[in-house]
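Missing here is one protein chain; the remaining ones are kept as they sit in the complex.
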Amino acid sequence: MSSSLGKMFVLTTWGESHGPSIGCVVDGCPSGLALAEADIQRELDRRRPGTSEVVSPRKEGDKVEILSGVFQGRTVGSPIAMLVWNVDADSSKYEAIQDLARPGHADYTYAVKYGHRDWRGGGRQSARETVGRVAGGAVARKLLRLFGVEIVAYTVKIGRVKLPEGPGATAKTLPGLRKRVDSSPVRCPDPGVSKRMEAEILAAKEDGDSVGGVIEAVALGVPPGLGEPVFDKLGADLGKALLSLPTVKGVEFGEGFAITDLRGSKANDIFEKRGGKIVTRTNRMGGLLGGISSGMPIVMRAAFKPASSIRKEQETVEMKTGRKRKIAVEGRHDPCVVPRAVPIVEAMVGLVLADHGIRSGMIPRKLA
Amino acid sequence: MSSSLGKMFVLTTWGESHGPSIGCVVDGCPSGLALAEADIQRELDRRRPGTSEVVSPRKEGDKVEILSGVFQGRTVGSPIAMLVWNVDADSSKYEAIQDLARPGHADYTYAVKYGHRDWRGGGRQSARETVGRVAGGAVARKLLRLFGVEIVAYTVKIGRVKLPEGPGATAKTLPGLRKRVDSSPVRCPDPGVSKRMEAEILAAKEDGDSVGGVIEAVALGVPPGLGEPVFDKLGADLGKALLSLPTVKGVEFGEGFAITDLRGSKANDIFEKRGGKIVTRTNRMGGLLGGISSGMPIVMRAAFKPASSIRKEQETVEMKTGRKRKIAVEGRHDPCVVPRAVPIVEAMVGLVLADHGIRSGMIPRKLA
Amino acid sequence: MSSSLGKMFVLTTWGESHGPSIGCVVDGCPSGLALAEADIQRELDRRRPGTSEVVSPRKEGDKVEILSGVFQGRTVGSPIAMLVWNVDADSSKYEAIQDLARPGHADYTYAVKYGHRDWRGGGRQSARETVGRVAGGAVARKLLRLFGVEIVAYTVKIGRVKLPEGPGATAKTLPGLRKRVDSSPVRCPDPGVSKRMEAEILAAKEDGDSVGGVIEAVALGVPPGLGEPVFDKLGADLGKALLSLPTVKGVEFGEGFAITDLRGSKANDIFEKRGGKIVTRTNRMGGLLGGISSGMPIVMRAAFKPASSIRKEQETVEMKTGRKRKIAVEGRHDPCVVPRAVPIVEAMVGLVLADHGIRSGMIPRKLA
Partner (left out) sequence: MSSSLGKMFVLTTWGESHGPSIGCVVDGCPSGLALAEADIQRELDRRRPGTSEVVSPRKEGDKVEILSGVFQGRTVGSPIAMLVWNVDADSSKYEAIQDLARPGHADYTYAVKYGHRDWRGGGRQSARETVGRVAGGAVARKLLRLFGVEIVAYTVKIGRVKLPEGPGATAKTLPGLRKRVDSSPVRCPDPGVSKRMEAEILAAKEDGDSVGGVIEAVALGVPPGLGEPVFDKLGADLGKALLSLPTVKGVEFGEGFAITDLRGSKANDIFEKRGGKIVTRTNRMGGLLGGISSGMPIVMRAAFKPASSIRKEQETVEMKTGRKRKIAVEGRHDPCVVPRAVPIVEAMVGLVLADHGIRSGMIPRKLA
């Protein structure tokens, strides 16, 4: 496996869904950053299961402990290790199906690649691994905030219900937007659409089925200059980070796939000087030009497939014998991963921007 | 900048559009691979400008020289350096606009990030950099072929003209498909659709405008087991490689964004045993499960924005002063980058698969 | 900071001397390796303080917990996180001297580089960090053993007392050698020399002073072919690993510096065929040719400076003001780090060989 992300600000995650604990190490964080467990806990709480009807009922407190790297409330420049004990793992449902390839899951590919594997709760395949990402992302985002960078994500599609257009985050609208996002059980900022999305999830759940969706994320305040062509372009690294999330099947920036409907004269964002700064009149490029941040908001979307674990009976095979079997996946699953994925997306964006912030020189190695 | 891609099979590219030459170094290729300049040239010829009405008229022979790493027709395990001399660079058109931020281009972000920059033909921003990618990709693909892996890409959308559905590449249909792709000036395997796409480009060209499009790529014969969770998942690294291409604004795998319209029971691919192997009945996941190749064809799509350089007059600013200016980008540009990007996409897929092929142990470090 | 070592078999360490705990993550270990806490504990016990007169009296049980990556007694291919709680940290002595630059220590350079730092027990500078290295090294060495690779290190010099010549480890003599090494409080395999070394340490200790020394390490059973020219040569990576240890000031291979006394005709090892294999008659190169293992034992030595913390009064300055001060370093220090460094050296050699074992293809990604 390869469980580290980043070059100068490096996150390493570890842990299995039903192992004793799960955690991460953040290496390369500048010294002098005020950091407390509460900073991390706030984000973990947003990711936590068991908070509404539309997510998994697993009862994980997800209490984080900072084990290193912080002294007298501030980082010292050394690796920040963080740990969460798994307390509500129930492996009983997995024993019987350990040799079945759950459709949509990675049981089969893990079995081929690793042979011996931890089948309890999906082991390392489980999205529970993202606890470490959210913890690391919380550090990244606290750091970025010192440099005026704010990240917000929200749900724009659940199943067939779509938010007609993005809420258009700006520095001004951000506090209100965040509030609306977090007060929606599906994390959609439009209360009306949110209700319909919730219904979409509950309908699938009732049918023992699941739905997917799309999350949009915006990074505000990123100065021009982040990103390292030609391979570590900012969009390439953001794309990789998002595509490394379980269940993500697509990523796009700015107008994304829809930009192919336009001609160049309509697609190009026109430069102009406004308030002493060079900006673009529109932002169809999503804040990225040539792989480098342009100073405009960075806008991206990720497509999450419907959750693979469903109660509905499906056909499959025994992996060892190839024998046909039926499976109805029990356990406490999310009928839709999108609501809980919103803070995870924010974390991934934060991790990449912190890394590139250091690489570009925007963020110094030592804070004043 | 960061001009290297890959961990075990590493491509490093260098060169500016109007500099003396352009090239690359491939490090980590196993020893014993039969390799000649003709293997590289074939792919460079497919990428070359000046071959039809729908691409740039720049006359670059793009003759490659292998400078190291090959002895007596086979690789020796050391870095393979390859070079192409730039022969038809015409910088005259760029002198006058060197301080203008061409809309859609990276002049502004490069100016902010690097200060001093080579403005001739876009310098390092230019898609001419992809010569090195195609050369490196040719090595990767020759290597992969020994292990039964074949990659094919083709155009599925130009402007508003769409190929209704993918051609469904299989080992059997591959030779015919390749032929149809390369005999189409837009590299669309359906002759009727190809004609309409060609018309779409020419119409834009006539208006001094440009169009974008979507390329689909399929990798056949990839065995289950490539990809390194949790961050170097195969899809994440493929996505990064594609998003590192100039003008790509989105990437998706399998059903991609459209999978969010489905419920889990429809999205999950059902496993079954066929011909002694475990396969899936459908391939909505695009050959990836949990970040690891499943043995099914790997299917992906990339969205290319309309080319930024257009003859049509656009507004912009002088970068130093912010003063308003008009610009009509002269020079010999592609009205649509998609046709020439097809071999580039194949190269990127090849590079990532060769790297993961070695990382996973599928490809040994020394060939028999 | 940069707290990860290795490319395919990657160790990341974290933790401060007086923080809550200390630990590591090993990523890239093949799946299927039998591994239990006892495998790790055995090596940590060899590194532990408080075991004799010649080492620090700090009472750390150093009980390791494996937090991930192992299921049913075997590795699953995912990151192996390991943790040791710090139980006997006494920070009281450090409060008063927190602004003094202890001579020989990194207080001053850490203060300049990081500003805010954890001064308790040296924080991250402390050799306590090597707990994570020994834990990771134990995994590496268990893995290597499956491929016939054994590592042994021993003390060849303490202060001015030298072992006249190395014990010449072979597969046959190894068990006896290990026993003699571990039954010596200074880890010197010659009982007579060991006694004199012990006396050398105790004499320094009595004077409130310290001594250094040299450790030799031998890796047996490494097949020809490990090492990646031209920069990741095996000797270069071994050298880096050893030079990354606290207090190491020099590293040499084979005859080392002394080879410069010889002419080429005496220095070159002559090849011959013995027992069906090509070997060399002598091993002045220490098992390395052109950066690649030759199949002969890999032999290296590292020089450890005298421990910096001494009771003897020394001059120094206050870092903030530059004012002159006297310091007598209290705390529970090792009068000589060499005895406890022997298992640490073995760990570092193991980590590098495991990494190169995987990189070269000697070690597969999945064990049978």
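Here the chain labels run A, B and C in written order, and each chain numbers its own residues starting at 1.
Following the convention adopted for this analysis, a residue touches a chain if its C-beta (ideal position, glycine included) is under 8 Å from a C-beta of that chain, and two chains touch if they have at least 3 such contacts.
Predicted model, so just to flag it, every value in this text is computed and none were measured.
Between the chain not shown and the residues C:E150, C:E198, C:E216 or C:D237, the one that touches is C:D237.
Touch with the chain omitted from the figure is made, among C:S4, C:S17 or C:S184, by C:S4.
Only one residue in the set C:V193, C:I292, C:L353 or C:L367 touches the chain that does not appear here, and it is C:I292. In the complete complex, the residue from C:A89, C:L174, C:A199 or C:I259 that touches the missing chain is C:I259. Residues touching the missing chain, restricted to chain B, are 1-4, 10, 12-16, 19-23, 25, 27-28, 31-32, 65, 67-69, 71-72, 74-81, 83, 113-118, 120, 123-124, 365-367 (touch as defined at the top).
The chain not shown here touches chain C at positions 1-5, 13, 101, 103-106, 108-110, 112-113, 124-125, 129, 157, 159-160, 204, 207, 209-214, 224-225, 227-233, 235-237, 239-241, 243-244, 246, 249-257, 259-273, 276, 278, 285-286, 289-295, 303-310, 312, 314-317, 319, 322-324, 360.
Interface with the hidden chain, as seen from chain A, comprises residues 7-8, 78, 229, 359-361, 364-366.
Following the convention adopted for this analysis, only the chains that are shown with their structure count from here on.
Ranked by how far their CA centres sit from the centre of chain C, the chains are topped by B.
Spacing of chain A relative to chain B, judged by their CA centroids, is 27 angstrom.
The centroid of the Cα atoms in chain A and the matching centroid in chain C are 39 Å apart. Here the spacing of chain B and chain C, counted between their Cα centres, is 46 Å. The multi-chain contact residues of chain C, meaning those touching 2 or more other chains, are 78, 365-366.
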